[in-house]
Structure formats: structure tokens, C-alpha cells
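First comes the structure, then the notes that go with it.
Note that one protein chain of the assembly has been removed; the remaining protein chains are unaltered in position.
Order of writing sets the labels: A and B. Residues in every chain begin at 1.
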Amino acid sequence: MNLLLGYYPGCALHGSSSDYESSIQACLQAFKIRLVELNGWVCCGASAAHSVNPLLSKSLSARNLAIAEREGYTELLAPCPLCSMELCKARHTILEDEEHRKQLSDIVELPLQGKTRVINVLQVFESIGQAELREHVKQPLTEVRAACYYGCLLTRPPKVVEFDDCEHPNSMEGILEALGASTVKWNFATECCGAGMTLAREETVIELSHRILANAVAHGANCIVVACPMCHVNLDMKQEETRKAHPELPQLPVYYLSDLVGLAVGLKESQLGVDKHFVPAELDLLSEPAETR
Amino acid sequence: MEDLTARTAEIPGVKCAVHYKYMCSDPGQSLVREKIVEEKLDGLVVAACSPHMHMKTFRAAAKAAGLNPYLVEIANIREHCSWVHEPKTEMTTVKAMDIIRMSVNKVIQDHSLEPIKVSLVKRALVIGGGVAGIQAALDIADAGHEVILVEREPSVGGKMAGLSETFPTLDCSQCILTPRMVEVGQHPGIRLYTYSEVEAVSGFLGNFSVTIRKKARYVDVDKCNGCLDCWAKCPSKQNQSEFDYGLGQRKAIYVPFPQAVPARPVIDPKTCIKFQRNKCGVCLKICKANAINYEDEDKIVTEEVGAIVVATGFKLYNIGKKQDTPGIIGYGEYGYGEYKDVIDGLQFERLASASGPTSGEIRRPSDGAEPKNVVFIACVGSRDPAKGIPYCSKICCMYTAKHTMLYKHKVHDGQAHVFYMDIRAGGKSYDEFVRRAIEKDGARYYRGRVSKISEENGKLMVSGSDTIGGEPVEIEADMVVLASAMRPSDGAKELAQKLKIGYDEHGFLSESHPKLRPVETTTAGIFVCGACQGPKDIPESVAQASAAAAKVQVLFSKSELTREPEVARIDEINCAACSACLRACPYSAIERAEIRDRGGNLVKYTSRVNPSLCMGCGTCVSVCPSKCADLEGFSEQQIYGMVNSLI
Partner (left out) sequence: MRKAGSFDKAVSALRIERCYQCGKCSAGCPMGSVMDAPPHRIMQWVGRGAIDRAVNAESIWLCVSCQTCTARCPQTVDTAGIMDEVRALAWREGVCSPAMVRTKLFLEAFLDSVRRHGRLNETELIAKYKIRGFLSDYKMALLLKDSMLAPRLIKRGKFRLFGGKSGDRDVIKRIFDKCEKVAAAEANDKTPKEAHHG
């Protein structure tokens, strides 16, 4: 499809969620989409910044938007939904509030128009389109019965991110079904996993994650698909602890959406970083009954 | 004021100027009458409030003193001046003076006018055969006037016919309504057009012409004897019943419910085997009266009426993703209507009704099980600006309390849970009724909204809030009943446009004045009543219907109508008959006429105003290229005079 996209990795993808980065890079390469990392990007400040200084939060994102604008990107891919939402929020302010735009431009020391559109990973796959996805499939994901997990910020707040239906999203289902996978109807697609509360209130996060995992299992899913590094940490890395608190819960592989797209178009687990997950996630495992895993 | 009075007296043409604090009071009016007689006045300017307030008062005073009432002008120095400008400043006084001077210049060129007399047809049209329409029709007919009642559905009865019991007395809805339906059906003064819609309306107060479309029924109502054998024998059974809001089924040839008036069936061609596959024909074969006619077509009839009562009622907001109106949004968090056991208030009425699809047993739609935990949610859509409906639907608090009672009376070991924001139970015996639901019938009330409903293992997980207890509440329910917002019924807006009456941003029809003219519309001769004007319960709808009927009777008590004479007039001698005015007139009040000499030879064509149709808007005056159109009481000369007085 020969496309060049501005790319904002964010700290997680350059840190403990490096597997997500390798997954996206490898997967999009297969579609001839080149990602160019934003020169001199800064952390969006995540929950810390918007929690204690909303202006700082918007300024950090505005700085990144200004850089993207300077480099001439029409679209900027931010695979982490928190970064993506923060960037969208800043852009929303820039476009709606002239006074605020001037203030932000002044703070970040760069001109700022809000020209660059911020997109998430799902939007990249949607722009590729189901037809082209289908054409690229080498290994149809017939064994996959996915619970598509959107989490909080891919669709919320709807007025800021303007993506899909915030209560009953279905864009991920469309993408996976094009790959030959089936998806399940379940109730926790947009419920929060506890996100950044992992360090401070682990027991609560484990309970929230458990509800999500258990509901996916109850509705017949054999894996969960996410598009967020935090969701992946809570559902994958912390799954062992969650299962300690709830021993009846079977192991459930947790994929990034790009993992499954990558596997379907014939990439190897190691290329995508699927082998780096905490819960074993080799595709062959999906054909076995959950109890034996 | 004294200063203004003194300066007014100096305006050329002013004979005398007097000041009195309450000129509209009885002594004030006496003063006016005295001055007219004493000073032999041939014009009167009252500098006071808006002519909307007291034009009538002063015209009457002038008439009593022998002055033609159309020689009275009001200079509005209150709404147009003192109320909207800084008080006691020089500029405000200057403006007041200007307004008075303009009015004086206008009154100088006024001439005597006589009200226009118009004949009237003493027959009323009532649109909508719900409880409000029925009440209005019966009241007007009982007063001895003919009524034409048009109802869109195959039977009259409206929403009330489908209710189980009514608050706050719990008397059976059908038991109290059906006698009135029968009365409507049998009343010699009422002509019933069911399964019909108003297609077009023209004319004016006292003389409306109404086109009605009688939808093809495929059953000859006159031949049919109402035996309903066809209904019993029709093999096409599994069609969603509109009357049961999809909870029950009906045949292809059907009456909506057994007590329907008229008890004459209709065929729904969309579900009829004869229409779909050209087979069957059972109804035709068994009909002894020979009333089935598959070739039936829509018929258009025209009726002349003098007054119109609109009573088109309401429908409920649905929570689905697809909405019929831009700006109204569905409830994704409640499942967009995809969960079978999440129903609305009217559906619950059918479940609780002895004539309903479950014969009055409370059974949930998905599997027919008796629900042991039922959650009732108030304010669904209502008071929810994010969904596009900011108003309170007024009746939900009461019917939700009623629902919990009906439920408890039928499912003794069941538990009703209610999520509410406020309990609005203003009305005679209303609050006591809600307390009874809580205290006697054990309904549990939680003050808080519900954030989400999800379906899990055949249960509905309801995540709500108890804001008084200060915590979230989760209830595993077997069924959820939504008190959905009341909205104007389908097509109300389009009908309003045909009738040239107003409606608000939500589509409810507008009354002329919210307090003093609550059943009148801005179009004379057209009245509103019931839920089409705004959410209201049965007693209010009935009261308003009787009020509208009383207004119609007031109108019909006169032998002829008088209209204000401030209408357009054409200088027919000079008119070039270009017809610009004819095309521009929004009321179709101008026609092309011929002027002939005594020998009957055509002299010329001209435009001519029908004074009984003209509303005096002045559009013709502004479009006439030869300045032949003018407005009585607001002539071009008068306006120039007024403008001149300012320069």
C-alpha cells in the first residue's frame, strides 16, 4: 500500500512493551507501510501529567503535535491508546480554543495548528481495508475465537477520540474476521482493566482483570486481543497473579491485534514478539482445550 | 411623564394630551371616553404598553364614545422603550417621544374600518382517536355539532386502550375507555374515519377544507357485519402485533384488539398470503357478507369544517442505535434494544394486561419464565440532554410505581427494584400512591441512574448507583423495564406544517400562550389537546380535550365570524394584472378577476383580494411593481408619514 506514517511510539513501546513495537513494525512492513519515528518526541506525561497538571499534560502532547506538523505528517500513528487519547485531546483543544492554542504554542516553542491527525492501530488496519487484508492472508486464523478487548481509551471519550461506537465497538471484529478468525460477543470489551493502578492498588487491578478474563472465557473465547500496552501488562504479565487469586481461571493468551494480523500474513512469532508474552501464545496452542494448558 | 405629555400636546394635529397612571383601568378608560366626546376627537393615540395587551380595551372604549375603533393607535413606549433602555435618561425620553410622534402621524391618516363578516361551517374535525380525541369529539358532538374523527390506526382507542390499570386508582384502563369508544362509534353526530390520515388542509377559521386519505382496508366496512370469522380463520398468524408492541402476534386480517371500534378488520398486505403469493383467499371464501375486496384502493375524501382539534398523542423513545431524528441518540450502554428482556413501559402494560399476549401473567419475552427480580429504570431518554431529550416526561414516576405494584400483585415472591432520580408525583393522591408502592408492596427504590446493562447467562446485570447510600449497586435481574421518554407521535411535525401551526424543538405542538391560551394554536380555529402538545397523563389529556371542545363550542355559538379588517386591498383600476402578488401570497388569498362593463364586455384583468382569506401580512404590498397593493390600517402613506416624522 506504500504509505508513510508519522510514528509516535510513546514510552511503553520503548520500554516494557517493546514486544508491541516489534509486532506493529513487522506487521505494517508486510503491508508496505513505513513508520517514521517522530524526531525528538517527548513522553505524553500519561496519567501522571493530566492528574497533577492538566496544562502540562496538554503541553507535552502539543509539543509532539507541533513536531509532527513541522515534519509535515498528515497522520500520526500512536499505538498506545493513552498517548493517542492525550494527543487527540490536545488537538481537540488546539482546534476548538484559539486562546488555548496560542498559550500552548507559546509553551512548546513551536507553531501549532493541529494539522496532523492522530490515529490508532485499528484505524491503520481499517484504512488498509478488509479486502486487502484478506488478500494478504497466508495462514487463516481459523482456530482463533477472539474476545476483542478495546479497553477504555480507544473509544473514550467519544467526543475526543471520535472512533467507533464507544459502547458497542466492532472495528476490531471486522479486522479479525477478515483474517479468518471468529470473534465472540461478550460484555467486557470496553470495561477498564485498572490501567495504571497496577503498582498502587494491585489487588483491585487483579479483580478488574479477572472479571475481563473470566467473561471472555465464559463467552467461549480462546484468546483476548488488545491494542494497548497497559491492557497487555494487566491481562498478560499479571495473569499469573490473577490466576493465583482465582485458580479456576484457565490460561488465556493475550495478543496484540498486530500480532494476529502478522501471524495471518505469514510472519513468525519471533518476528512479532509473540514469544515474549508471559502467557504462552503460540497459535498451535489455541487448538487445544483450555483445561490442558 | 408630565414632560412627555406636555411635548405631545405640541405635536401638530394633537388636540389634547392627558396623563393618567393606569389608563387601562376603569377610571382611565372613562377619561378616554370623556375626552373623545368633549374634544370631538377623530383619532386616539394611547402611549402605553404593547398593543398585544390593551388594543382591545381601548378600541372598545373608543367605540363606546362613538369613535370608530380603527382610529385608535397604541404607541408602545413600555416594551419598545422604557423596559429595554436605561431608565430616566434623556435618550430614553427622546425615543419615547419619537414613538409617540410616529403614532400620531399614523393616526392622522387612519380611516374608519368595519370588521369583515365571514360565514362558518359548524362542523369540527378531530385528528387522533386516542383518549383526548375521543373526549373532544364526544363533547363537541354532545353539544349538537357534527364531528369528523380521523384516526390513523384501524381502531380508535390510542395508547390508553393498551394500558392495563391506571394510576392512582388502579382501575382497569380498557374498562373505563371502551364505553367511550363505543359511544364514539355509535354517536349520530360523529363520523368516524379510522385507518385514515389527513392529507391536506386549506382554508381558514370557520371554513377549512380537509383532504383525508382513507387507506385501503381491503374490507368493505359497510358490508362487513363484524362477525370476525375471517380473523379467526386467517392462516397467517405470526406477524408482530403493533398493538402488543411486538410482544404478541396477530393475523394478516385483523382487528387490533377485541373491543376495537369499529369492529371491522383490515388486511395487512405485507403479511397476507393472498397479496404475497396469490394463494389462500380464505377470508374471501368464508365471508358471508361478501365484504372482502382484494382490489381495494386508497380513497381521498374532502370534508368542510369550521374548526380543527389536533390530538395526535405520543410515542415512546426507543433505545436503538438507529433513531428517526437527528440529535437523538440511542442507549448503547443499555444494549441498544438488543436484549429481549429489556422492555419499555408500554410493553410492560401489555404483559400486565388481561387482554395482553400473556393474558396478564408476567412472563419475560425471551423464554416465558416468570421474572423474580425486575428492575425498573426511570428517566430513560428523559432528562438526558446527552441523548437529545432534556425534558421530563412527567408520567413515568407514576406509572413506574404502578408497574411495581402490578408486578407484586401478580408475582408475590418477586422483587421490584426502581432506579430513579427524583420522584415527581405532584397530583391528587399521587404521592400517596408512590408511598404505597414502597411501603405496602415493597418496591425497593434506589436514587441513582443505571450506567450499564449487560446480559450474562440469561440474567441482566444492571450496574446502577445508590447515591443516597453513596455506593454503586449491581442487581442481577430477570427483566428490565425502561420508563422511556415520551415523544410526539410519528408524523406530528408534518401534520403541523400542513395545518400551519407551530411546534417546539422536540416536535411537540405549540400552544398559543402557555398560560392564557393553552389549547389554542397560533392559527385561529385550530386547537390542540393531549400528549401531542407535551407529555401528560390521562386526566390532564381529558381535561385539555374538554377545554379544546369548549373552545370549539364558543366558536360555533356565533352565526357568523368577524375578522379584523386590516387586510390588503388592490387598486383594481390601475392593477396591471401581472399576478406577482398572486404568486407571492402565502395564504392564497389573491385571485385573478375580470372587470367588465355594463354590457358584459371585458375591460381588463386585475388581481383581487379575498378579504376572508387575507391575513394582512403585506407581502403583496412589497412585491407589487405598480404600487397597486396596499394594506388597510398600515398603508404605505401611513408608514411614510411615520418615517417622515422622525426626520
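The rule is simple: a residue touches a chain if its C-beta (ideal position, glycine included) is under 8 Å from a C-beta of that chain, and two chains touch if they have at least 3 such contacts.
Remember, predicted model here, so these are calculated numbers, not experimental data.
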| query | Taking the entire complex into account, which one of B:Gly144, B:Pro472, B:Pro586 or B:Pro625 touches the absent chain? | reply | B:Pro472
| request: Kindly state which of the options B:His54, B:Arg350 or B:Arg383 is in contact with the chain not pictured. | output: B:Arg383
| request: For the chain that got dropped from the picture, name the residues of subunit A it touches. | output: 11, 14-19, 39-43, 45-57, 59-60, 63, 85, 107-109, 152-153, 155-158, 166, 190-192, 194-197, 199-202, 204, 208, 237, 276, 278
| Residue ranges of subunit B at the interface with the undisplayed chain | 333, 379, 383-387, 421, 447-452, 463-467, 470-473
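Here is the rule we go by: only the chains that are shown with their structure count from here on.
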| remark: Rounded to the nearest Å, the gap separating the Cα centres of subunit A and subunit B is 52
| task | Would you pull the subunit A residues touching subunit B in the complex into a rising list? | result | 165-168, 187, 215, 218
| request: Spell out the part of subunit B that touches subunit A in their complex, as residue ranges. | output: 321, 332-333, 336, 454-457, 461
